[in-house]
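Only one protein chain is missing; all other protein chains are in place.
Moving on to subunit A:
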Amino acid sequence: MNVVTPFEGIGASVRRKEDFRFLQGKGNYTDDLNRPGQTHAWILRSPHAHAKIRGVDIAAAKAMPGVHGIFTGADTEAAGLGGLPCGWQIHSKDGTPMAEPPHPVLAFERVRHVGDPVAIVVAETRSQARDAAEAIIVDYEPLPAAPSLEQAQAAGATPIHEGVAGNICYDWHIGDKAVVDAAFAAAHRTVALDLVNNRLVPNAMEPRAAVGEFDRFTGDYTLYTTSQNPHVIRLLMAANVLKLPESKVRVVAPDVGGGFGSKIYHYAEEALVTWASAQVGRPVKWTADRTEAFMSDAHGRDHISRAEFAFDKDGRILALRVATQANMGAYLSTFAPCVPTYLYATLLAGVYTTPVIYAEVKAVFTNTVPVDAYRGAGRPEATYLLERLMDVAARELGIDRVELRRRNFIPADAFPYQTPVALQYDSGDYQSTLNECLRVADWAGFEARRAEAAARGKLRGIGISTYLEACGIAPSAVVGSLGARAGLYEVGTIRVHPTGSITVLTGSHSHGQGHETTFAQLVSDKLGVPVAQVDIVHGDTAKVPFGMGTYGSRSLAVGGSAMMKAMDKIIAKGKRIAAHLMEASVEDIEFDRGTFRVAGTDRTKALVDISVAAYVPHNYPIEELEPGLEETAFYDPKNFTYPGGCHIAEVEIDRETGKVDLVNFTAVDDVGRVINPMIVEGQVQGGVAQGVGQALLESCIYDADGQLVSGSMMDYTMPRADDLPPVGVATHTTLCTHNPLGVKGCGEVGAIGSPPAVINAVVDALRDFDVRHIEMPATAAKIWQIINGSHGKAAA
């Protein structure tokens, strides 16, 4: 039964199966779901950054047409609902655990950021719910607000949470300060740089939405939600907030229109609609509008750092010292504490042989939306810091910036390589990715392009970044020792149906990554079944065994590995069935892409022969073997994976207006084995778009009173197609040594490697002006100020 199909296995650019659905408008997103008897919720949110709630008067609102119920913080407190839990605990330098103040699902007695939910109104229509919300009278007593790191840490700043002194969540460090200080004292040269990693709003295309449904006959709750990890939501919501047995709760994350991290976390609205559906006896739907997304989705980044390199006389790095302040926002979002610590400071060796590193990180509460992981999470912050510092150092040491990087690279023969900041890299080849990127980007020909641009009145610059990241998260025991309150394995079930088609259940979740295709290719490659006959099921806790979801480029490295393990079990069982059918011994059965063969003979059985026998066990070793052909495996990774590579950006600046145009971008990444080159290219391009957005366009701005100034697309600059040149993407592979696929991950590399390449290019373009550093985003107004401010210093 051999069907001839084009090669669809590992390495083929199979077109994305899911796109047929999405491109025809047939996606099934949370807001597309309408349950019988459904009502609608509107969340009343705080207009203040910081205020006491003296009272909430809902009397008039409750009497409005269509209203089924209005619940405030007092109601959820009285009902005994728990707060939103934090999934990671950091300990400060002195050993004390981080401050972990309560995060109620509805603000109780106090609001702490603009957008903090104050009440949920459930009504027949969304419009009625909103009308009633407008009729709620909240008596606020405004308090001084501290939206910035500086304001929150100022002497006399109003504490945002009772008992949290100085608004400090934790004051953490890694490395040996004395050793690093000594290295600095003895250094030939040191280079220091102060820099800001700008706050970003993730802005997934699909705003968050949730539908809660209580079944009064069974007592079961179902939550449909825009989540990257439905099992995690079920666990946190059932165990911590609603205090229900997980067996009574089902969480479904259907098609999700982008997450970028912002849909990892357990949000108040999820618990509120689920709980409220039982209170009003009807399903409750809530869908955020874009304004709400800006003020309630977890934001990203927001660091202020000082970074210093110590060098010997040959330009070799002797030590790195970093002090970072991280804005946590008003409450701890689900994974917030690990972002500026274990996803950041442990990456500070980068691709370099820096022998000693000391980093201290102060996490601070502010009157802003909570900050958590956003595409790259911690690793873009580390990379930006290192790669900007590298360029500044190259200039100040008078060493070519490419040469300085090369001199400090971890050599290709040094793996496994133990860094001074806990991680052990398994593989990489930074000279090769650099060489390839320099070649593709025609680095050598740049000066001619700069001269040509100058003739057109443009300032042209080129910038490079050589980077590394850690993903494929994560070994459970390791993260547990670092404060994670969860394991980070993944689950995969392979269900071979009687007639040979296959269903794969995975605990990872696809919200744009193309899993339905990539995972089908894995199965096709290994079991020899056409991609069209492999269905990937994800996103439903009632269907899939307990899995941890998708973030940190883990779906393939961890989730795919679980599938490989499960397929190994299928093959092992299949061999026993085949041996029985062909009257051979199990040891003599070989398997290759769908065919079981008695070694050295032409006797074969196809996978479908085996599955038929397994489900119709007439001629079957029933005494020794259970019927059926379905296997589940949990895979816990042995290490992180370490993608890395080189990005080169080329910009042109209009010297009259200061506008920066990105004119070339080249990425050469080592993402390990590539399953689908087209999907990898798309992932890298998307990541680069967001990295370029951070470098040139995006900036979340609060004013001094904590009002969100960049609270809509009119003021928050998202990258658009015409902001980007065609992004050249190439890969250079070294295999991951510790997972069965040799894969590393490609979801975040674009957003991690690109921002410093772009800023380095901008600074290079301005090399005739007196510029040492430019903060992101490098807007036209900012560049003009630099050009204007240094009039006379540069030859026109």
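The working rule: a residue touches a chain if its C-beta (ideal position, glycine included) is under 8 Å from a C-beta of that chain, and two chains touch if they have at least 3 such contacts; residues count from 1.
Keep this in mind: contacts and distances are computed from a predicted model.
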| item | value |
| --- | --- |
| Hidden subunit of the complex - UniProt protein name among "Xanthine dehydrogenase family protein subunit M", "Electron transfer flavoprotein subunit alpha", "Twin-arginine translocation pathway signal" or "Sulfate ABC transporter" | "Xanthine dehydrogenase family protein subunit M" |
| Given A:T30, A:T274, A:T433 or A:T779, the one touching the chain that is not displayed | A:T779 |
| Chain not shown: contacting residue from A:W88, A:Y140, A:F309 or A:Y716 | A:Y716 |
| Sites on subunit A contacted by the missing partner chain, in the whole complex | 127, 130-131, 134, 291, 656-657, 659, 697, 699, 701, 709-710, 713-718, 779-781, 784-785, 788 |
